[in-house]
Structures are given as C-alpha cells and as structure tokens.
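Handing you this structure, nothing more for now.
A single protein chain has been omitted; all remaining protein chains appear in their positions.
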Amino acid sequence: MIDEIGKQMYMLCARLFPICRSITGEGFRQSLDILREYLPELQIHHVPSGTKVFDWEVPLEWNIRDAYIIDPDGNKLCDFKENNLHIVGYSVPVDLDLSLAELQPHLYSLPNQPTAIPYITSYYKARWGFCLPHELREKLKEGTYHVFIDSDLAPGNLSYGELILPGEQREEIFFSTYLCHPSMANNELSGPVLATFLARWLKTIDARRFSYRIIIIPETIGSITYLSKNLAVMKQNIIAGFNLTCVGDEMDYSYLSSRFGDTLADKVALHVLKHTHPEFKPYTFMDRGSDERQYCSPGVDLPVCSMMRSKYHEYPEYHTSLDDLSFISPAGLSGSFAIYQKAIQCLEANEKLKGTVLCEPQLGKRGLYPTISTKDTAKLVKNMMNILAYADGTRTSLELAELIGVPLWEILPTINTLIREGLLEVID
Amino acid sequence: MIDEIGKQMYMLCARLFPICRSITGEGFRQSLDILREYLPELQIHHVPSGTKVFDWEVPLEWNIRDAYIIDPDGNKLCDFKENNLHIVGYSVPVDLDLSLAELQPHLYSLPNQPTAIPYITSYYKARWGFCLPHELREKLKEGTYHVFIDSDLAPGNLSYGELILPGEQREEIFFSTYLCHPSMANNELSGPVLATFLARWLKTIDARRFSYRIIIIPETIGSITYLSKNLAVMKQNIIAGFNLTCVGDEMDYSYLSSRFGDTLADKVALHVLKHTHPEFKPYTFMDRGSDERQYCSPGVDLPVCSMMRSKYHEYPEYHTSLDDLSFISPAGLSGSFAIYQKAIQCLEANEKLKGTVLCEPQLGKRGLYPTISTKDTAKLVKNMMNILAYADGTRTSLELAELIGVPLWEILPTINTLIREGLLEVID
Partner (left out) sequence: MIDEIGKQMYMLCARLFPICRSITGEGFRQSLDILREYLPELQIHHVPSGTKVFDWEVPLEWNIRDAYIIDPDGNKLCDFKENNLHIVGYSVPVDLDLSLAELQPHLYSLPNQPTAIPYITSYYKARWGFCLPHELREKLKEGTYHVFIDSDLAPGNLSYGELILPGEQREEIFFSTYLCHPSMANNELSGPVLATFLARWLKTIDARRFSYRIIIIPETIGSITYLSKNLAVMKQNIIAGFNLTCVGDEMDYSYLSSRFGDTLADKVALHVLKHTHPEFKPYTFMDRGSDERQYCSPGVDLPVCSMMRSKYHEYPEYHTSLDDLSFISPAGLSGSFAIYQKAIQCLEANEKLKGTVLCEPQLGKRGLYPTISTKDTAKLVKNMMNILAYADGTRTSLELAELIGVPLWEILPTINTLIREGLLEVID
C-alpha cells in the first residue's frame, strides 16, 4: 500500500518536474491545475499584484517564454528550454550583444560544484542573469555574446491552492507546502506531492476528529500573504501544523523545531521520529529556512514544525540542478508519507484519559489479566497497567505514551479495550 | 545495638518461616499473633469474604491441611508438609487418580532453575496444582498418580494488623508491609519483621512529632481493602509513606520511586540512600510491583515509595524456594533497619527554618566561630554558615541539607545549637 503510494507520488513529481515555476506566473498555476486532477476539492485563490500583505507587497507576475545566450561561435548556451534553472528567476527581458566581460556579472555558477547549475532568483530587485555549470563558464572565450530573454513582469496575481477538510471539531491540523521552485525535485516538488496524497488519504478517514487546512503556496511571500488574510482564524483553530518540505529522498530523517520546540506539533513529531527513526537529526529553530519563519514569528505564533528527509541547506544537491528526479525515490516519498500518517494518527487519538475506579481494577475478572501469577507479566498487560497507573484525567494519551516510553500507536488498541470495558473514560 | 536488633529480627523471621500463609486463612492470622507477641498494640481487623472493595471483592478464605502426590511406585511427592510452596496457592480440594499426561497441566516448575520450587498462586480462578523442582519433574515416569489436596475455600475473613502510634501532630508517617507469602524469607518475611521492629523503636521515642500508621496486610487485595476503608483519613494525614518489602539480604540497596518520584517520601529516601549507600540502584515507578501500585494510583495519590535491598523480580531466588532463610541475614535486616531509622529521623527533623538576624550573625561572640582568622575554616563552621545562608524561612532542614550537600543527621546538632542560641527559628 505504502509502496504503491510511493510510486504514485513519484510519478506525480515526474509529471510536474519540467514546468518552470516561480512565486507567480503560469507555471505555478499550471502545476496547481495538475494537483487538482488528484484533489478536485483544492480551491485556487488569486491575490493581485500590489496587494499589501503585512510589511510586504504582492509583486508583479513574472512569465517567461524563452531565454538563451549565443556565444561568439553561434552556439546556443544556457537554453531555458533545456533547463529552466538556466535563467535567474524574475529576470527582466533583454535582447542585446555584449562582451564576455560585460556578460560575466550576469552569470552565476558554483566553483565547488562545477557540473551543477545553481538556482538563483531576484524577486524584489530588477535584474537579469543566467546560471550555468562552472566547468562550462570556464570555457567561455572572448568575443561578442548575444543574450535574449523573452519574459515579462506585469501586474497579475499571486496564486495558491487551499483545501479545508472539515472534521468533528473546529480545531485544525495545518499543512503548508510550497510549489514555487522550478525543476528541482526534493526541494521542492516532494512537499506539494506529499500534501496532495495526505489530503487524499485524509478524505478516506471516516470520522475525522479534527479539521484539516492544507495550503500549497509560493514560499515566503505566499505564507505572508496567506497569513495576512487568515491570521485570526488560524490562531483560533490550528492546534498543530507542519511545513512539508524536502520529504523525497532516502537519507536520514530530520526534524526542525518550532520557535521554542514546545508545541503539540513538536511533541508529536518527536514522538513519531523517536519511535520510528531514532537516528533522526534534530535541528533547532536557529536552523530554520522555510515558511516556519512566518508561521512561528512573534505575534503569529502558530505551532508549526517540520519532519523532513535531507533538510534544505544540508545536502550538496540543494538548490542546484543536481536536486533532480534521481535524488528522490518512491521509497523516500512513501517513508515521509508514513511518518506523517503516524503523526496524524497520534493527533487524532490524543485525548485526555481518566480511570474510572480507585486502585487498580481487577482485570482478571474481565479476562484482561492472567489468572495465575508467574514471575513475568506480558508486555501487553504491563502497558495496560501503566496506562491505568497514569491516566489521571490530566494527561493525554500522547503524554501517557511518552511517560510509559512506548509509541502511542502501539497502545491505542489497549486504550480502546479499556474504554470499551468502562475502565477508562475520555475527558473533554 | 543494630547488630543485636539484626539478630532478633532474623530469629523472628526464622520462627515465622515454616507457617503456610496466603492472602487469607489461619496461617496469616497465626503469623499476626506471633507479631503481636512483639507488638501487643497491634490491632487485628477482619473483613468478611464478599465485601466489595473498590473494583474488587474480598475472596473466600482458604485453608489447607495436607497435600501430596503418590507416584506409581507409591512414593510421596510434593508433600505440603515438607514445603508449603509445593501447593499452588488457593488450590481447591482434590482426591483422584490420573495419568502423568493428565497430571502435567497441574504441575509447575522452572526449567532454568531446576532445583527450585516456584511460588504459584491462583486466587481468583478455581484451580489446583503442585509446584516442584524441574529436575524432579523430569524424572516422573508413566503410570497412575494419586493427587490429594485437603483444602477448603469458604466464606471467612481477610485479616490484617494495624498500629496507630499517635504523635504531637495529626500528620502521619505510613508504613505498609505484607505477610501473605508462604515459606519465603526476603519476599516476604523481611518486611513485616522490619515493620515490627521499627514500631518497637518508635514507641521508645519520647516526643514523636508525627503520628505513625503501620499496617501488615495481604498484598494487593489487602491494600485495596485497607484503602477502601481508610482512604479519606489517609489522604488527609499521610505526608510520607513506605512500602516495606525485600529488606533482608545483604546485597545492594534499591529505591523504587512513587508515581512521579517527587513526594517527601522520595526525597527522604533519596537523601538517606545517597549519603549512606551511594551505590544504591534507583528504579522508577515503571518497575513497580507491590502495594505502591495501589497507594500511588490516580485518585489515591499517596506519597509512598520503597527502600529495599535486592528488589523483587531482580534476583533469581525471587518467588522460589531459594528465597529461604539462607538468603537473608541479621546484617541484611539491620542494614535496612538503620536506613529506615535515618529516614524517620529526617522526617521528624524536617522543619522550615529561618534566621533571626539580617546578615551573618557574629558567631565569634557566642563562641561558635574561631576568633582568629586563618586560611581554613573547619567543616563544622562551614556547615553552620551554610545553614544560616540558606535558612530563609522557605526551606526545610531537609532542603537545606540537600542544598549544602551534607546528610541532615550530620547537621542536626548544629541546627539545634543555632536554635538554642536564638539565631534560627522554626517556622510553622
């Protein structure tokens, strides 16, 4: 089941990969439309350029049709149609001849990763530029180059997708992910694709206790825009949230905390990772770099953290053409799907529990305890006794699991048995 | 003195050892009667079979006169009169012939401890069975066996002993121990015998600040029964309690915490063990297994922990015939006596203290400080200065001792000197 989902997720990544996306523009909307094929309920919203969003302003919409350099020998270099990373994001249109010396300030490459095309953007200052492998740049010779960029920056919209899945309660679990990167895979197609498949799975759950808010936005300006329109309801409803990013490769799991690492989201993430992948790498908010920067900012204060595979900034392929479809895998994606499923399961099951009798109940007469005493008690019985020993009405099931030192999902059947037998009750 | 007490305690263990005890029955009452020879004030209470006690019911009373197996050669095996561990506790009466194959499900032995008779009970489901060394069981041959158990299960009483020693204050120190085990020594004759000797010593203390509640009960059903009758007064009065068990051998000291390990009882136990036996083994409530299961259960919430020698479940002789009089010793028992004496001493002395003057007092004019300055100050003076430095009216003497890092009993004379000199006062 998970493997099948991993394959489907990977295929969706592959389909989205070639599209040139940025924080605005047709590529972003085209990608949202593909996700809607998987998730028809996804609502698309448009916010016009120039809209004030807190300290920011929605920028002009950027669209690009073609871009390349013709070298002195007439060869076409940095062809946008071959790889959309060749163009600096938000490049203004140009069509001119210049010398190599004049061209150089507009070129970007990585001396330490000579085969990689870097990913560069300039959203808020008018620039143009090309990105190319350093080994290619070193071979450029003197002469006249022709540069051509057929782009436009014009009033338009910042677009994003939003899905609200109502549950029994007003309280929400929040997932945010961003779709504004051009042809890179782990960072960032893995996040939007995971969000899509988690939403499809959530729809199949019969009795969702919580509501779910899932948004697919451009990074930074998108989360700021979304917050500026929804802050009050988000602060009122969201009890735990996750920024989905870098969830596609097969390396170690990572955890990035919320501002103080003390929210329900952090507790659930740590519980899941500790019990499923104890070797996971913990990062603090000092290592942040995505939309938790906005969600956890002072006055916003949403409980948002991240469970990732290889964290942004921490793998060499990050923000280069090497972060391609070979860097991610079905197994990598399905591993991430599994841990987020577990996190959701923990959140849905996280209720305050209270025993109904004083002292230990007589489990034996209910067939829940061996009727003959021996030197050992089975683990199941031990868990049952431990749940009863700590369920004093002040602790949730997640806190009980943490106290006992077992995964919540392992003791859920026992908790349900005890509720059914009338020995435990859920406290509001 | 301690050694003499150790010998007396050991002799009492030896006298009680042969009696067949269970959670009810004549053996239990006979043992209580012997303890009353040492402690005439011990009150014996009887609770009739069928009495509802929280989620439980007081069971039928079990008495047994004889039990054995006759093998195909006419030899008597598993003779109850030779060792009362041979019979599964609460066995129903039988008198029948059966084949070895039919007998086997009623036999209990330990393949890993082939010379030991295991201790097995079946209080709440009607069963019969025999316990024997595995090496003996392996030699049983085919043929007809005759099994005979002359026991009865009939309405009667659950009996227990209770001693309330009144003190100056209503607040109580609580000791609970259990007497329901047949011929085993560390677990459990050491606890009732220690309780008896602590009570005898407490009676000799002139001005007991606290009252003392000491109960000698059957395990589990006894504590549940006692709590069901006394919960309100216990919750109101008990400031620290200890479950006395496994206090007879000479191996390492152990500590088992209360539910959260944060009660006055825990603090005192840790203070005593840290300063007297720093190599002691700490266990958490996850490792519990005796009546703290009831005393620390949610809603009961009594401050009860245990200081032990070799903890139940942690030594191979536990719950077998190997836990005999050779496993315990006078020195083992007197060591336990000594640490509980220290704990009581700490509790009795644990008062909030407050200095009476601002800044350091001039100790020199009172002859409490060297009148000539040198490079070193004696430890005694240092302790005195430290007590004064932290006695701010918010801390008890135990907390002062913990802050200073010295045993409370070591600084008590200094505290008393400072009180006598009017430099410290006790705060209510």
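Note that the chains are named A and B in the order they appear, and that numbering of residues resets to 1 at the start of each chain.
Assume contacts are C-beta pairs under 8 Å (C-beta built on N, C-alpha and C of every residue); 3 or more make two chains touch, one makes a residue touch a chain.
Values in this document were obtained by computation on a predicted structure and should not be read as measured data.
The hidden chain makes contact, of the residues B:F17, B:W201 or B:Y390, with B:Y390. Here one chain is not drawn; of A:H86, A:R213 or A:H319, the residue touching it is A:H319.
The omitted chain makes contact with just one of the residues B:P18, B:G50 or B:G405: B:G405.
Taking the complete complex into account, residues 54-56, 88, 118, 120-125, 127, 220, 223-224, 227-228, 231, 259, 285-286, 288, 293-294, 296-301, 313, 318-319 of chain A touch the chain not shown.
Take chain B: the residues that touch the chain left off the picture are 354-355, 357-362, 364-365, 371-375, 385-386, 388-393, 404-405.
What we mean here is this: only the chains that are shown with their structure count from here on.
Look at where the CA atoms of chain A average out and do the same for chain B: the two points lie 55 Å apart.
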